[in-house]
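Following this message is one structure expressed as structure tokens.
Shown here: the complex without one of its protein chains, the others still in place.
This part shows chain A:
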Amino acid sequence: MSTSFSRARRRNMGIAATAVAFVVFILPFLFTFLMAVKTKKEAALFLFSWPSEWHFWANLTEVIKARNYMLLLAYFNSTVITVAAVAGLVVFGAMVGYVLQRRPSGWNRVIYAGVLMGLMVPPAVVPTIWVLQGLGLFKTIHGMVLIQVAYGLAFSVLLYRSFIGTIPRDLDEAAIIDGAKPLAIFFKVILPLLKPVTVTLIVVQSIAIFNDFTNPLYYLPGKDNVTVQLTLFNFQSQFQSQFNLLFMNILLVTIPPLLVFIFFNRQIVAGMTAGAVKG
């Protein structure tokens, strides 16, 4: 009696959860898609309705060709920034986290406070630009990569540090007895074991960096430095927007993060629970 009750209840919960997920995740996507295939006039009505005419291909080509194929350049720039910054975050985050966890010293508290400050204190724009100008890194792609690494490092250090706490020290000691040097221990023994949390970090950070709007806006001016989120301004302004093209652009910009998410889906869940075991 009680089992059949709980089974029915579980089924109802499942249906409710699916419905909520549909409303929260699928409906906006559907709305974006429907807006993207409408004509300018129909899109300006902003209704959740079936398009009377399908303009998918015309809108798609217009968006890609806009401003001399700006979107393609933006894809390239965003991809370069995302890949380079995430690679930096994984390597440096894991290294710092490893040393912090394994080598207790008086400095640890100071370093840990610094990491926490990096997480909590918001960065100021104008002084950051002064630093970049002084180093000759302003308006360059590698300067932008360093900014993203700097902004994301605190989070990844915390994530790695807590995860490395779950890896037994015996592994390090065994490697030392076998004659491994510190770098070899880190890269050959520890880093492969960090795979679950690394996948989480890749997914979270690559989506955040790829979708970043304000940082490229301020730190990466210049026509050749455009990133995907900034291309939205081709079709949107305060007083007059071309909503069909804007939504087509949004659709195109959403696809890469979506692919990352689908590709790494299973590992993400594993990584999240793995990182949450011990603080």
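The rule is short, and it goes like this: a contact is a pair of C-beta atoms (placed from the backbone, for glycine too) under 8 Å apart; a residue touches a chain by one contact, two chains touch by 3 or more; residues count from 1.
Convention: contacts and distances are computed from a predicted model.
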| item | value |
| --- | --- |
| Options "RNA polymerase sigma factor", "Branched-chain amino acid ABC transporter permease", "Extracellular solute-binding protein" or "PepSY-associated TM helix domain protein": UniProt name of the undisplayed chain | "Extracellular solute-binding protein" |
| Which of A:V83, A:I111 or A:I129 contacts the chain that the document leaves out | A:I129 |
| Residue among A:Y75, A:F138 or A:F210 touching the omitted chain | A:F138 |
| Residue touching the undisplayed chain, where the options are A:A19, A:L45, A:L72 or A:L258 | A:L45 |
| Interface residues of chain A (partner: the chain not displayed) | 40-41, 44-46, 67, 125-126, 129-130, 133, 138-139, 217-218, 221-224, 230, 233-243 |
